[in-house]
Structures are given as C-alpha cells and as structure tokens.
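Shown here: the complex without one of its protein chains, the others still in place.
Letters are used for the chains, namely A and B, taken in the order the chains are written, and counting of residues starts over at 1 for each.
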Amino acid sequence: MNIKNKKAFKCKECGRLTYPRRVRCLQCKSTEFEEVPFTDEGEILTFSQLLQLPWGIDDRFLTFGIIRFDNGIKAMGRITTPDVSVGDRVKASWENFRVMAGEDIFGWVFSPVK
Amino acid sequence: MRDVAILGVGMTPFGRLDENDLLDLLSSASLRAMEDAGIGDTLIDAVYVANMGGGILNHQTGIASALVDNLALLPAAADLVENGPASGASAVKNGVLAVASGYYDFVLVVGGEKMRDVTGWRATDFVATLTHPYAEYIYGVSLPGMAGMFAKLYMDKYDIKPEHLAMVAMKNQENGILNPYAHIQMKISMEGMIETPDSIVNNSYVAKPLRLFDCCPVSDGAAAVILCPADRVKDFGKPLIKVAGFGQATDTHTLAERDDPTDLKAVTMACNQAYKRAGITAKDIQVAELHDAFTILEIAESEHAGLFAKGEAKKALEAGETKIKGSLPINPSGGLKARGHPVGATGVAQIVDLTWQLRGEAGPRQVENHDVGLTVNFGGFGNNVVAFVLRRES
Partner (left out) sequence: MDMELEQILRPPELPMNPYPPKVITLATGNKMVVRPIDRSEVPVLLKAIKPTIKIERDFYDVVGARLYAELLGWMKHRVRNEYCLVGQIDGVLVGAVNGRMLSKKIGISLHTLAIERGLRIGAHLFASKMEHHIEHLNQHEVWITAESPLGFRRWMIEYSLIKQEGVQHELGGAESFKLTRELYYKNKPRLVCGSRPCPPELLEHAKKEIIIADEKTITEQICGAKGAWKI
C-alpha cells in the first residue's frame, strides 16, 4: 500500500504533475510519466481538525490537510498539530503513522517549520 | 427520445428504523410509489435499485434481485446502481434513459440504505471508503473531514460566518418539523448552537470549522419513484410531472488534485446540463432540494447551481429568502440535515419531495410557486454530481 503512495509523477508530454499515480494525464491524456521527487517542505492549502473519528482510530482527534510541496505536487497527509493556519510552511516526512488490520501504514506527516 | 414523467412517488419515514432490514425499507417505499401511481404490478418492466452499502453494512449483495422477488415483480429486469451518495439520482437517471429510449415503459426506481445496523463511527468509516484509498482514506479522513477542509476555504473566501451555517441548520430543522418523513424533528436555536458557552458541548466540533449541527444524521430509509412515458400519465389520472432535464458531471477523485478546491465544478456542469435540456436558466428555478450533507454544502451548491452569485447565498439566508415562504425556497423537506441521509435513498427522496411540491401535495411545507424545481445529488466529495429539473405541466 505504501509503495504506490510514495511516488509522484510528471507527464512527459505536458508536464502536469500528478499524485497519486494515474494511468492517463488529466490534461493531455498521455500515458507517459516520469517520477518526480517530493521536496522537503511545502505550504498548507487547507486543513481540518477532526474530532469525531471513524471506526479504527481511537485517538481523541487528528489533524490533516492538503499541502502543496515546493515543486507544486499536492498531497493530503496528517499534520502534527491543529495549531496551524492556511499558508503555513510545513516540513514533510514519510512515516509509519498508523496500523490498520495489523499492517503498518506509511504516509505523509507534516509538521510546522519553526 | 420520449418525454419521461414521474407517475408515482413514495418513501418510508427516515430515521433509525431498528425493526426493518434493508429489503423491508426498499419494499415499503416501492409499494408506496406503486400505490401512489395506481399502477398494476404487471406493468413494471424494470427496477433500478440505488444502494451504496448493502455489501459492507448489511452483508447483503444482489439486492435488486432480492427486491423483485420480495415484491413479486418477477420477471422484471432488475439492476443495482452504486454511485456513492449520488446513487439515488444516478438510478433515477438510468430509469429515465430506459423509458426515454423506448425500451421500457414503466420503471420502478428505489433507493434505500440501512445504516443504523452499525455504530455511527462504523458508518462514518463506510462512507469514507469512497475517498482515495491510499491518498486520502488511510489518513483517517472522513466525509465530515473533507467538508471541513472545503468549508475552511469557502468560508474564508466568501466571508461566511458560523452563524450562516447555523441559519441553514435552523431553517432545515424547522422545515423538518413540517415533514412527517423527516429523521430530525427538533427546533434549534442560535443561542443554543452558537451564542451560549454551553454550545461547546451542545454543538461540539466534528471537523473544524464544522460542528455537530452542521452535519446531517446517519439514517435508515428508502424512497421510490415510478417513471413512465409522459403521454401515458393521463391514463392514470395523475398530475403530469415531467423530467424536464438532467445533468451529471464528474471531477477529480482526490480533493488535492483540483486546481481550485473551492470550485465545485461538477455541480455547475451538472446543473447547466440539466437547465439546457429543460430549456431554462437558473433564474427559472422556483424551488430546490440540495444536498446539504453539511450546511456549507447548501450554501456552496446554491451558488454553483447559479441560484445565487458566488458569495451571495449568505445574504439570501439572512433575508430568509430560502425559507419555505421565501422567494426561492431551498430544502423545504428539511434537506439531508433534517430529513436524514440514508445514502442510497437520498437522490430518490429529493425527487420524491420535489414531486410532492410540484403537485402541490406538500402539505404544511408547500411552497407558493411550484412549476419548476431542481434537485442536486452530490456524490463523493463533489466528484460525481447528478442534477434534475422537474416541471409541472398541464
């Protein structure tokens, strides 16, 4: 699960970034992509603190948001604190943040840049 | 293509219906619609069932086949339509196409969901399975969470205050009191929801900035319509309620991939298609049933459907224009907020409610002008939207 999720791509034809992977480019329909590395940091586009959690998570709350990495890739991930604002700079790390049905789940965890 | 009409409608009460299983709900709504249509069951050529969670929530699949058997409609054709929370309107759309094409004459469309077999957080998890499995779902995001992220941006952009969201909740719960089928029949107050310090518990945050009373309940229920060629309606002595047009449009699966996450493009496109087919513009809509799974969505959809300019819906709310007695009533049924949201049933229920309005049969919640109405059924988080325009003709 985590391997598919770790890579972002750029369309070889038109340069549109896509994450996660898709079969055809949304813009030009090309099927040729190249992998693009994520940058270390990005900014928060939007976020929410969730206080009524779905089944499987027994925390009191969690915070997640959509981040635009500095090279333009956009991705959702957990944010380490609810005390953030839209536009804040965050550092991105790929972490094992959850266990689902006994399986370690990896994904993006963002923390504010001091 | 033939013109298609809604011959009969019916629905079960929505709520927590512990005594009834999924098949019970679907059967009850179907029989009510058949009775309303005054149609002998031998006429039903095909059945479309809308349901999202039978397999996950009720451990039952093949529901359409089970239903035609239970209803003694064999050997009618039977299909299940699953399109997330827009399953209902999608199923109606398929029924309309089947009649319009001339292939079938009489079609039953029934949507239903039995969600209260499981706890609220299991139901939340079930609906969350429509998000992207490894770019969204794994993070624990739920539909309220998606709506929270959307609301954050939309409220900032158009200066929408928590009080505006509360006005939607108050209006729709007031309407719900007038609707015997509604799940929630309780009047709520600005004082209790926002103003008193006690609101921190009364109206606790679910997904900031959205609070408890910004979210629709989790419901059981079913709704059904009988469709037929428009020129056959007179044989049954029923009012002619025509499907003037429908539209459907899709958007990116993940919220992150949208260029502007505050732009519900699929809503705009679906509504514009429906208006075009009906030969009208948004200005001709007199009453609307919108998909207010969250209060912010009623505001945003009314603007994306062109009923108000962007940023103007809040003014209409303040002025009471969207109340039953206002100039453009929205969700006189109570909407998802009060009627409830059995996901597979909702899109059909919107059409049932609008039909009652257009016929003038909506009782205490009847709106004054009721010739042309709109429904918007919002699937995913706006990635699959189905809109209908219905028109009363003589």
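Quick notes on this structure:
What we mean here is this: a contact is a pair of C-beta atoms (placed from the backbone, for glycine too) under 8 Å apart; a residue touches a chain by one contact, two chains touch by 3 or more.
Because the structure is a prediction, the values reported are computed rather than measured.
Contact with the undisplayed chain is limited, among B:70, B:101, B:129 or B:189, to B:189. When you scan B:1, B:72 or B:201 for touch with the missing chain, the hit is B:201. Considering the full assembly, B:20 is the residue among B:20, B:65 or B:94 that touches the omitted chain.
The omitted chain makes contact with chain A at the following residues, 58-60.
Hidden from this view is one chain, which touches chain B at 12-13, 15-20, 24-25, 27-29, 119, 121, 180-181, 184, 186-189, 191-193, 196-204, 212-213, 222.
FYI, only the chains that are shown with their structure count from here on.
On the chain B side of its complex with chain A, the touching residues are 119-122, 124-125, 128, 132, 134-136, 138-142, 144-145, 148-153, 156, 204-210, 252, 254-257, 261. Chain A contributes residues 1-2, 4-5, 18-20, 26, 45-57, 62, 64-66, 74-78, 82, 86, 98, 100, 105, 107 to its touches with chain B in the complex.
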